[in-house]
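All protein chains but one are shown at their positions in the complex.
Presenting subunit A:
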Amino acid sequence: MSTPLLSIQGLTKAYPGVVANDNVSFDIGEGQVHALLGENGAGKSTLVKMIYGLVKPDSGSMTWRGQPFAPPEPRVARATGVAMVFQHFSLFDALNVAENVALGMENPPPLRDLASRIRDVSETYGLPLDPSRTVGDLSAGERQRVEIIRCLLQDPKLLIMDEPTSVLTPQEVEILFETLRKLKAEGTSILYISHKLEEIRSLCDHATILRLGKNVGECVPAETSARQMAELMVGDTLQTPTRTAQDGGAEVLRVQNLTAKSGNPFGTSLKDISFSVHAGEILGLGGVAGNGQDELLAALSGELLTTPEAVKIRGDAVGHLGPNQRRGIGTLAAPEERLGHAAAPNMSLVENALLTGAIRKSLTKNGFVNWKGTKDFAEDVITKFDVRTPGSDRAARALSGGNLQKFVIGREVLQDPDVLIVNQPTWGVDAAAAAAIRQSLMDLAAKGAAIVVISQDLDELMEISDRFGALNEGRLSTLRPTAGLTIDEIGLMMGGSHGMEVAHIQEEAGA
């Protein structure tokens, strides 16, 4: 084989407390579409940032067509021929397409020439785009085209795409794939980052799989089954489930044909979700981030209103009730985003205790706040959940992530909910605190609460949940008892590459 375009040898990058990349090596050949596959936090982004010159590796080296390659900044990487389309766009809404493209170029030509070049490129690569349109009016897919065209105008040798399909409709994905195939035919190499297995199988020549910062395997996607890739991604270190399904509890929460549009334009709408949770049971919901987790929590907490019948608590239809009315009937929730959603950053812990505790803890009388009682409640949470803080008058933002998380979970658990929904309960929390939070959830279930844990940490879900399901594209897989689940099965449920899901995608594409 000839010299690879880019060869990566032993790249290592550590951040305080975490090794983002540990001795990663692989090659990207000329004209190859190379996939970089891995779960969230596997180190994909850090790796490409090193290639693009945004981050300097601690050790290891790269070579570009045999020459040493160590870009100190993105400008050097771009001059060498590396271009990158980021997951989040950097475009100005008020400017038009050509102006936005010009802003990203080193030596932009006059706008009129640029507009005609944009038109040429967009025709050549089948990316319909009018250079005079205002970016604010464009769809997510069209905005991405602006970013891609900006890269293509610089005639890159290696195009890096970071999760490009996460914001696209199925039709837009098809257009994008056509473009990428054309680029490949012209000899441009592409480094394609994703965790969507089906996409990678249809597009990529070669895949490198990262897990916890390490290169855990390489494969040719077309010759490898989605199941095998999922196994590599998830790893074989899953703990065996320690809980067995509880039985005998009455059904408390029932979700029936829940369909809801996300409030966020980049969000995932919920599609026909049905499940039920019994008293004393913990239901674990896995799935890759952005597949409807936030929306499901919002629909259950009352932030996202649905038809009354879609959510039932003990047989009563509650889909139309807001958060406080649901708290009144014992349904509590803890969202994923601690600062700004679960807690107000600049407000004290006492005030944040009032935020969700006012109803169930009877902290108000005729609307007047019982600050003494609220302070007692906040301090109760701080003591029982070992929240490390100098005092309850501290602003929420002054706490470390793990301590605030303990406060947020403790605040709900100590209100003795009948139904508790938590999203990412131990995200960013150290091991000891995580264990304490999990234990508190299991204790709560033992007292007869019905609990839904949404998490990306599969080990966590295996440890604490009785039944397991996965969200994919806003749909819920069939629920299975956690006991006896194999890694194969989990990978398939998460990857969404079971027969039913493929059928859905085709259906939408045809619609």
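Note that a contact is a pair of C-beta atoms (placed from the backbone, for glycine too) under 8 Å apart; a residue touches a chain by one contact, two chains touch by 3 or more; residues count from 1.
Basically, contacts and distances are computed from a predicted model.
**Q** Tell me the UniProt protein name of the chain this structure doesn't show, selecting from "MmoB/DmpM family protein", "NADH-quinone oxidoreductase subunit J", "Nucleoside ABC transporter membrane protein" or "Fe-S cluster assembly protein SufD".
**A** Its record in UniProt gives the absent chain the protein name "Nucleoside ABC transporter membrane protein".
**Q** Touch as defined at the start, partner being the missing chain; which of A:Ala317, A:Ala395 or A:Ala435 qualifies?
**A** Considering all chains, including the one not shown, the answer is A:Ala395.
**Q** Of A:Ile175, A:Leu212, A:Ala317 or A:Val369, which sits in contact with the chain we cannot see?
**A** A:Val369
**Q** Per the definition of touch given earlier, which of A:Gly249, A:Gly267 or A:Pro345 contacts the omitted chain?
**A** A:Pro345
**Q** In terms of residues, what is the contact footprint of the unshown chain on subunit A?
**A** Residues in contact with the chain left out: 301-303, 322-325, 327, 333, 335, 337, 339-347, 351, 354-356, 358-359, 364, 367-369, 371, 394-395, 397-398.
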